[in-house]
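A protein chain is absent from this complex, but the other protein chains hold their places.
Moving on, here comes chain A:
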Amino acid sequence: MTAHHEQSTASSPVSTVSAEDARIAPKPRLRRFHQASWDEDLIFDLGSPGERGVLVPRPDPSLTPPEIPAALRRAEPPALPEMAQQQVLRHYLRLSQENLGADLNIDVGQGTCTMKYSPKVNDQFVRDPRIAALHPLQDEDTVQGVLGIVHALEQLLKEISGMDRVSLQPGAGSAAIYANVAMIRAYFEARGELDQRDEVITTIFSHPSNAACAKTAGFKVITLHPDADGYPDIEALKAAVGPRTAALLITNPEDTGIYNPRIEEFVRIVHEAGGLCSYDQANANGILGITRARDAGFDLCHFNLHKTFSTPHACGGPAAGACAVTAELAPYLPRPTVEFDGTTYRIDDDRPESVGKMRPFLGVVPNLVRAYAWIMSLGAEGLRAAAETAVLNNNYLLHKVRQIPGVSVPYAEGRPRVEQVRYSWQQLYEDTGVHSEELGLRAADFGTHYWTSHHPYVVPEPMTLEPTESYTRADLDEYAAILTEVAREAYESPETVRTAPHRSTVHRARPESLEDPATWAVSWRAYRRKILGEGLR
C-alpha cells in the first residue's frame, strides 16, 4: 500500500461504500453450477513431430540389439501423439475436470452402485511401494504383510457373511458372480449331476450379470418377474424349480430396494429341488450386521468390495469381488487361497477341486487393502451404523422425493425400502412427454446426475437412487431440491429439459452414428477413414 493511498483512506471523512453495498446477497436456492468446459481437442490434434513426453533408459553402448526376424519387425512407427510432458499433463487434467467424480458431487444417483466415500488415507496405503511395488512371485517371507491383510480380510468377510471360506480373487462383482456360477457347475459335476441340472433361476430385479454369467457358463436362464406387490413371485419359483435346477441367483434387497421377506422360503424351495442358492450381495450396504447370507440359508454369496466396502469406482474399475461359500463348496473356490498356521502366511495353490484361476495371481490387491482398512476403521458397531445410516438416508430421500409431482414409487405400497429405491416418472412423462433419461441429463446442469435402471425397463420411466451413508441431511435436501426443480421445469418449460444439458461440458450428442457400422468410430483412425474419407495406408 502506498503512502498516498494510506493518506487518502485515512483522510476520507465519510465512507462512500455502505455496509449494505458490501453485503453479499444470499445464495439462490439452487447452486449456479457450470461444469468445466475446456472445449479440449482430441489428443491426436496436439503436439508436434519430435516432441517427447518422457525419456526411456537406453542400453549400455557396449550392448548390441538382437536381430528381429523381418516378418516380426514393425514396419512403420505407430502414429501416437508426440507431445511434451506438460502438454500431456494439461490435456488429461482438463479431461479430469470435465469428469464429475464422486468426491465432487452428491453422487446418490447411480442407484445400485453404492457410491460411498472412499477414504483418502486408504489410497495412501495402496500407493506405498510396499503394496504398489510388490511382485506376486516374491518369496512368501517378503510379503507377510500383504498376505496377512488378505487373510484377515477373508476372516472379516466370513463373519460379515456367516460363510466358511472366502475367495478374494475375482476382479469385480460380475466376475464374482461368474466365479460362483463356476463353483456351482463344479459342485454338480463332481456329483455327476451337471448334465441333468442345466438351469439357473434369477429375478428380473437382480443385476443382469446374474443371468448373463449363468448363460456364459453354459446354463439356461429362467427369469422370475415380480408379483403384483413387487416381490419376486414365489408361485413362479415353485413352477420353475425341478430336477433341472442347478441354482437360484438372487439379489436381496433387489434393485427396487425391496427386501424379499420370503427369502428363506425361496431358499428352501430351491434346496428341496436339489439346487444351490447364491446370494448376489451387491445391495448389502443396508444390511451389514443386520442379516447375513448364511442366516437365510444360502450356499454362496458375493460382495462387491468397491460398493459395500468403499473402494473407489475408478471410472468403472479396477474393482474387486469376494466370493463367500459354505464348507461344502469351499473345495471349489478359485485358487490360490491364503493360509495361516499361527505364525506364517502362505499361498496355497494346490487345490485340486478348485475351479482354477479367475484372474492372474491373488486378486485386485490394492482394493483388498482398501476394503480391509475401511472395515478396520469402523468395526462391528461402525458397520452397523453405516448400514443403518444408509437406510435412514434412503428412506429420508424417499420421503422427500415422493412429494415431487410426477414421481411414483411402484410396488410394495406403504412398505419401507432398504438402501435404494427405484422410482418411476411415468406420470410426469404422461403429463409432459419428457422422459426420465432427459431429467437425468438436466440434473447435470445442477452438478449431479442420476441413472435410470438396467434394461428392460420393467418400471416405466425409471430412476434409481441410492444415498448410502456418506451424505449429510443437507446433501440429501439439495439433491431432492434439484429433482424438484427439474420436474417443475418438465411441466413448465419442457424444452429446457429436452435440450439439456446446458451447463455441462458438452451439449446433447447426436448418437445415431454409433449404431451404424458405416459410421461408428471406435478409434481416431476409424473416424478419419469413415467420416473424413481419408485413405489410410
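Just so we're on the same page, a contact is a pair of C-beta atoms (placed from the backbone, for glycine too) under 8 Å apart; a residue touches a chain by one contact, two chains touch by 3 or more; residues count from 1.
Simple rule for what comes next: contacts and distances are computed from a predicted model.
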Choices "Cytochrome c-type biogenesis protein CcmE", "Aminomethyl-transferring glycine dehydrogenase subunit GcvPA", "Multidrug ABC transporter ATP-binding protein" or "Peptide/nickel transport system permease protein" - which one is the UniProt name of the chain not shown: "Aminomethyl-transferring glycine dehydrogenase subunit GcvPA"
Selected residue (touches chain absent from view) among A:20, A:39 or A:235: A:39
Contacting the left-out chain in the complete assembly, out of A:154, A:233 or A:469: A:469
Residue among A:28, A:65 or A:342 that touches the chain left out of view: A:65
Option from A:383, A:409 or A:487 whose C-beta touches the chain left out: A:383
